[in-house]
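A single protein chain has been removed from this complex, and every other one stays in its place.
Up next is chain A:
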């Protein structure tokens, strides 16, 4: 997901840059009568608007089809749900188990004993694969099925005080 977000952002930012550069390059020679220019620019703007609607409207809806809040999310795996209770403390994680099986859905029940924390799961390449906030008084259920075995890190994703950056633990994902 991250490379896609990066590439789309770069493409869109570059398109915006081209638009501004095109106008800057064509700003030197004045066309005195602004009205016809305005009319053609308004026509182009209408097309631009509908172009944005046509491109980003479906993208906006499509990306709503697989929300992390939905219980259906972990159905990709097979077998019984593995429940892990995760509690954040300043500045450590307490997990009810330190290993889970790959390919089998996991339900992290995440909360905090003190302040806001963020429960972020990183793979062996240090890429974030899933996260939720850890809040006092609330339990956020994070459903994830690990496709690959290995050692994953849990990092804190919400600033929680002076040792926030040290608030890490590990969870082992073992092959079935």
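Here, contacts are C-beta pairs under 8 Å (C-beta built on N, C-alpha and C of every residue); 3 or more make two chains touch, one makes a residue touch a chain; residues count from 1.
We take it that contacts and distances are computed from a predicted model.
With the options "NADH-quinone oxidoreductase subunit M", "Cytochrome c oxidase subunit 1", "Phosphate transport system permease protein" or "Thiamine ABC transporter substrate-binding protein" in hand, the undepicted chain maps to the protein name "Cytochrome c oxidase subunit 1" (source: UniProt).
In the complete complex, the residue from A:86, A:106, A:155 or A:173 that touches the missing chain is A:155.
Think of the hidden chain as still there; on chain A it touches residues 1-3, 5-6, 8-9, 12-13, 16-17, 19-20, 23-24, 26-32, 34-35, 37-38, 41, 45, 48-49, 52, 56, 60, 63-64, 66-69, 90, 114-116, 118, 120, 122, 126-133, 135-142, 155-166.
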